[in-house]
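One chain of protein is taken out of this complex; the other chains stay put.
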Amino acid sequence: MNARKVSFLGVLVALALALHLLEAQIPSPLPWVRPGLANLMTLIAVLTAGWRAGLLVAVTRVAIGSLLLGGFLGPAFALSLAGGVASTLVMALMARGAWRLWSPLAVSAAGAVAHGAAQLLVLAAVLLRATDLSWLLPWVLVPSLVSGIATGLLANLVLLRWQGYFRAVA
Amino acid sequence: MKRLWGEGGVRLLLGDAAVLALLGAAVAALSLPRGPAAGRPAAAEVLSAGGRVTALDLSRDAVIEVTGPLGDTKVEVRGGRVRVLFSPCPRQDCRERGWIGEPGEMIVCLPNEVVVRLPGTRRGAPDAIVQ
Partner (left out) sequence: MAFIALKMRKNIFVVGLALTIFPNLCCSSGNKQVFSESKLIMGTVVQMTVATRTEQEARSAMQEAFAEIERADGLLSSYREGSLIAKLNREGHDHKVPFEKDIFDLMDEAATMSEASGGAFDLTIWPVASLWGFDKGGVLPDKGSLEDAVAKVGYRNLHLDKKNRSVGFHRRGMGVDLGAIAKGWAVDRAMARLAARGIDHAIIDAGGDLRISGSRPGKGFWRIGVQHPREPGVLLLTFDLTDTAIVTSGDYERFFIEGGVRYHHILDPVTGMPATGCQSVTVLAATAAEADAAATAAFVLGPERGISFLRSRPGVRGLIVDADGALHWTDGDLEKMARR
């Protein structure tokens, strides 16, 4: 990994973190439902620098974000980590078909749904084992899908407009 | 590379439509309520004198007895809902309350010091009620 790539990923992490922290300030009845703009950074990392880079960005963002917001190694951290890792891996798989079969929009949407599903799974299987959470499915999956589509459209825009820059870095 | 729609920076492919349709179908399928018990609380709380709290499993139909200063109050569970079947109290408000099944609802019998309560809050319902 050359210096250019490292600094590029560093910038992605910083931006992801900033967006993550900003979104955390928005009051919401469903606190885990966020616009998910920070995931845009993970998506860009996966598409330009590979799945390992994507995982690095995702995990670093979750870790530092949780250190800053509080709850490091706590339940919220576990949820974010599970969601982040799951969505990155799904996006990595989908990335194989990117630009040929589908655009980053599909990659982002699939990653977002994986993110939400993984969080619910961790919640149900590990954190709140006794409770039946199936009623939460629509409340988590639908906002996830919507946010994944929004982020994906933004990704299409960004990646195509600045493709020269991204090619130079990756 | 089948170009579906695009202008400026947003270029979509046929594959996008396919993937989105698939995801949408999966989300919809998982979101449908499963039977009449969807969203109902799994257990009720029975509060009795002396700060005692007992959990009442709402998935199994049963009649349980709760002992209080005036005698035994009989509480019935049926179809995920609960009611006071019999109470030794003078006014019988608790029996008149009927069945409860939504989170946040409760039946109170102060004379015999028995409360049956469904934990949680209904969406949109207040966090507490002054009465």
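In this document, chain identifiers A and B correspond to the written order of the chains, with residue numbering beginning at 1 in each.
The definition used in the following text is that a contact is a pair of C-beta atoms (placed from the backbone, for glycine too) under 8 Å apart; a residue touches a chain by one contact, two chains touch by 3 or more.
None of the values given here were measured: they were computed from a predicted structure.
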{"item": "Omitted-chain contact residue, chosen from B:L22, B:A42, B:L85 or B:V115", "value": "B:V115"}
{"item": "Touch with the omitted chain, as defined above, among A:G71, A:G97 or A:P138", "value": "A:G71"}
{"item": "In chain A, positions touching the absent partner", "value": "7-8, 11, 14-15, 17-19, 21-22, 24-25, 27-31, 68-71, 74-76, 162, 164-165, 168-169"}
{"item": "Interface with the undisplayed chain - residues on chain B", "value": "45, 47-49, 51, 53, 90-91, 93, 97, 106, 108, 110-111, 113, 115, 117, 119-120, 125-131"}
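Just so we're on the same page, only the chains that are shown with their structure count from here on.
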{"item": "Inter-chain centre distance, chain A versus chain B - centres from mean C-alpha coordinates, in Å", "value": "32"}
{"item": "Of all residues in chain A, those that touch chain B in their complex", "value": "94, 97, 99-103, 105-106, 109-110, 113, 130-132, 134-135, 137-138, 141-142, 145, 149, 153, 156-161"}
{"item": "Residues of chain B that touch chain A when the two form their complex", "value": "1, 8-16, 18-20, 23-24, 26-27, 30-31, 33-34, 38-39, 42"}
